[in-house]
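Removed: one protein chain of the complex. Kept in place: all other protein chains.
Letters A, B and C mark the chains in the order given here, with residues in each chain numbered from 1 onward.
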Amino acid sequence: MRNAAIAHNVGVCTPNNAKIIKITELTHNTKLFEIQLEDEHSNNFFDYSPGQFVLITVFGVGEIPIGLTSTPIKRGSFELGIRKVGNVTNKIHQMNVGDIVGIRGPFGKGFPIEENKHKDLLYVCGGTGYFPIRSTFLYAIARREDYGKIMFLYGDRCPTDVLFPDENDDYKKREDILFHQSVDRDDDKCWEGNVGVVTTLFPNIAKEIDPVNTVVFVAGPAIMYRYVIIELEKLGIKNENIYLSLERKMKCGIGKCCHCGIGDKFACLDGPVFSLDQIRGLLEAL
Amino acid sequence: MASKPQIGIVGFTGCAGCQLSILDLENELLDLLGLVDIIDFRMAMSGNKKGPYDILFVEGSIVNKHQEEELKELREKAKVLVAIGSCASFGGPQAIRNYRDNKKTKIAQYGKDNIDKVEVIKVKPINKVVKVDHYLLECPVNKYEFLDFVKYYLVGGTPTLPNYPVCQQCKAKGNRCIFLEDGIMCMGPVIQAGCDALCPSYGMPCDGCRGSTLEAAYDQQVQLMIEKGASVEDITRYILKYNGEDKQVHEFLMEKWKEQDKKLVYQED
Amino acid sequence: MTSKSYHIKHICRVEGHGNLLVEMEGNEVNHAEMQIIEGARFFEGIAVGRKYDEAINIMSRICAICSTSHQLSAVGALERSVGIEPSKQVNDFRVLLDHGENLQSHILHVGMLALPDFLGFDGVIQMVPKYPNEVKMVLSMKRTANDLQTLIGGREIHPVNIKPGGFGAYPTTNQLKEMKEKLVVFKQNTQAFADLLATLKMPEFENKTEQVAVYDGKSYPFTKGDHKCLLSGKIVKPEDYKKNFIKEEVRGYSSAKFSTINDGEIYYVSPLARVNINYKFLTDDAKKVLAQFDMKLPNFNPFNNNVARVIELMHCVDEAIEITDKYIEKPPKDDNKEFKIKAGTGSLATEAPRGLLNHSYDVDKNGIIKRADVITPTAHNLNKIEDDAKKFGSLIADKTDEEAELLLNMLVRSYDPCISCSAHAIRIDLRRK
Partner (left out) sequence: MLSKIISRQDLPKLIDALTNDFLVIAPTYDKKVPTFSEVESSSEVEFDILFNEKLPMLPPKKVFLPAKQTVFKYNLIKGVTDSCDEISDAVTHNKNVVIFGVSPCDVSGVGVLERIFRDNYSDDVFLRLHDKTTIISVNCLDHCYENCFCETMSSNDPKSGYDVMLTEISKSKLIAVPNSDKGKKILRDYPELFSQISEKDSEAYIDALNLKNKNFKTEFLVEGLASHVEDSFESEIWKEFTEKCLFCGSCTFVCPTCYCYTVKEIVSVDLKDGERQREWDSCYFPEFALVAGDHNFRETKEQRFRYRYLHKFVDLPRRYNFEGCVGCGRCVTYCPANIDVRDVLKKIIGVM
């Protein structure tokens, strides 16, 4: 596990002032924000492991947890992909380059990517689950030679919701990556690829799976997990090699406010990424 | 900055306390006027404009057809419509009469001859007539909640109102629990906080003017009141004060409590 | 002869919904109707079946502007019904609380509702750019008055601290000391305000009718006393208010009742009536304010209510300071007593900021209310407003429509009517078997 460095010059409960340096519109309701801490030292120091999250504050509105979606290999700034769903996210979407937000973190335990060198990697994600997954995926393909097969299954609700279409097209072209994509519904008949929930993509990779040597990283809406797990078990992948990122309400990010409690664990300290065998032992998890 | 949001504050049937509460924001009023344009506030000024409103605050309950029509027209002109106070949100004290036999009351009140002189329909909270976007509670409306709402609207988003019981604020203030220790019939455990436990802080029972919390435990509350010696009629009275048309109050009274208190009759429209 | 009619819909800057219809024939008004279109709420009906101690809070919802008066009247009348005698301390604090409301209501009226008329603005909000200091002073005075109500009653509107026999809690010495300081400032501002008002001219108009106010022969009473008539000198005990004295009738065009005294006589209740009847008992400084205005007593110009309000501001702040001082000296004792109650009838006549207020109840031996009756100041005055309008012809005959409407508006406003409070019920008498 990479050592997460908390870059705080003010104490962990107070956010660092940070600047939005770039905004990319991804879909009608998602944007990608590139962010830099104002304090240069903290910014240089800022490091994270894929799957970790930060708490981003919109001053005057509130603070929310958002998974880091860039790769820690790239230093000097980081990226957050944010979907508009409520107060804070709506307000972030109205902000401009140069505006100041607050950043606390990175917090939590990410995906064990370094620990699983030389393994085959299978990524499964749905909706905004793409964001945290992207971080570890970018990390792995940047060190392509360290890993075996890399497989990626991505499903989203409809064609207009699809995230990073250009990046996806690049991956699809690459021979060293198996990238498959689908949408749940295609009402306007404008989608050329697969239509159906993400689990319908599994047959595409079933033959490629070496159950003993594959590690799976999953992120998406809560309902997706149940069905994905069934597929993974059909493939014979062991629970301890399946990692899921769980979402919970979070106010502090550091195991104090208790909102993210899952049985006797905290999503912010012990997660958000848990292995499936950990989760099986967790009361109240799925 | 774009032009200031246009605000209206209108009243239907009630005591006008919510409007007056807004005027009681003496320390903040001038700042507030710097942020918004109040275009319609009949209680405080002449020369009012009937919309269009960015936010329209509506006080009072609806008690006749004419008001229903007027409210519907106002809704058309308002981007955001906010119910303020118990009357607009839950019918207010006058909604007590929704739980009494209308015909009998009418005859008893006017005598048989006068019965047609005044139209009496059921007292309705405004959400029975139009779509309501937000509720600001208390009787009269909590002026700071009103101010918060305007501020949040301007900054972006809506304030999260406390959805926990008055007991939270009672404990936070270090009050003596008058329900537990003095047997005073306090409704605090089932009522939404936000008033800073006003009544219990003065040793007076919470009258429930802010309406029920999410998932209020009426069964348990009533059980405890019975253990403390309240009669069936007492309990009906404690529950039915400002909140007659609160969803959970209505459900509790008509689905559970009617078996106990046979005098409860709900006026259908 | 031209005929003209003014229909002033939704009289602004008064509370609630009312219209004034005035029909003119030449210089004469031949018909006037005060139409209260506020929805009826049947408060007397709601009170029936309630326990005497809970009704206090419910009755205050008749009208927020007089909510403290309603609570004080309700608690007093209900105490009389069940046989509770409040202590001197309780009475003192009730007066103090009531003065909080008087100060608040008067400054609100004169500063925020009437002043814009005299200075030619739509409302106080529009006055801000030109008169920022005056508006700030009015706001700070209103704040102090509200602080006083909050300190004693728990809240500016609809107090929560009043209960039969006493209060839920009393202020601490430190709180009283802080209050005293604010009241002293308030008093200085009152003087400044009186000086300002003395420079303005009230429209000239007179309608000589009977006037009624609460009277006890030894003070300038607000919270209890007998009814006294200005012209006839007649004195009526509070419990006899309906015995050959006040009568109410229902009229089709209005959801409020109209009342008369002594079989059909129009009468008037107001701050002016109080000053006319009780001026002897004003504090010295209040008498000085009275002397600043050339207002002959007894006075019959409703516009002079504004002067009466300023006089009362001074009187009430003086008394409030006196009571505060008394309890800074000798902190209030806890008075949480258990009371034995009996069945009975109780009536009280009090002075709300805008005039006489009657509450009367029958309570059974279990403390359940069997009958409730309330006559609010606005209900007392509806006939008088119509009557004034009828006599208004000469004042508006040569005015433009706009000016005439403004004057009519100002006339109604001078009564400071809370229209919803008059529409609390239509019923005359409810007796349930």
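Rule of thumb we're sticking to: a contact is a pair of C-beta atoms (placed from the backbone, for glycine too) under 8 Å apart; a residue touches a chain by one contact, two chains touch by 3 or more.
Please read all numbers here as calculations on a predicted model, not as lab measurements.
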Query = When the whole complex is taken into account, which chains on show are touched by the absent chain?
reply = A, B
Request  = Looking beyond the chains shown, say which of B:V80, B:C177 or B:V232 touches the absent one.
outcome  = B:C177
Identified contact with the non-displayed chain, of B:L154, B:I226 or B:V265 = B:L154
Inquiry  = Just to verify: which one of A:E63, A:E79 or A:D156 makes contact with the chain not shown?
reply    = A:E63
Key: Residue touching the undisplayed chain, where the options are B:P93, B:G188, B:G208 or B:G244   = B:G188
Message = Residue by residue, what part of chain B touches the chain that was omitted?
response = 28, 31-32, 34-35, 147, 151-152, 154-155, 160, 163-165, 167-168, 170-177, 179-180, 188-190, 203, 213-215, 217, 220-221, 224
Message = Considering the whole complex, not just the chains shown, which residues of chain A touch the missing one?
response = 6, 10-17, 38, 57, 59-63, 85-86, 89, 100-102, 107, 222, 247-249, 251-252, 254-259, 261-265, 269, 283-284
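In this text, only the chains that are shown with their structure count from here on.
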Ask   = What whole-Å value do you get for the distance between chain A and chain C if each is reduced to the mean of its CA atoms?
value = 66
Note = The distance between the C-alpha centres of chain B and chain C, rounded to whole Å, is 25
Task = Give, as an integer number of Å, the spacing between the C-alpha centres of chain B and chain A.
result = 44
Task = Would you pick out the residues of chain A that each touch at least 2 other chains?
result = none
Task = Identify all positions of chain B at which a residue touches two or more other chains, and write them in rising order.
result = none
Task = Within their complex, state which residues of chain B touch chain C.
result = 11-21, 23-24, 26-27, 29-30, 33, 38, 41-48, 61-64, 67, 92-94, 96-97, 105, 108-110, 114, 117-118, 120, 139-140, 198-199, 201-204, 207, 234, 237, 241-242
Message = Touching residues of chain A toward chain B in the complex: what are they?
response = 58, 60-62, 86-88, 90-91, 94
Task = Quick one: which bits of chain C touch chain B in the complex? Just the residue numbers, please.
result = 10, 12-17, 38-43, 45-46, 49-51, 54, 57-58, 60-65, 67, 108, 112, 116, 122-126, 128, 135-136, 139-140, 142-143, 146, 154-158, 160-161, 163, 167-169, 250, 252, 255, 336, 409, 418, 420-421, 425-427, 430, 432
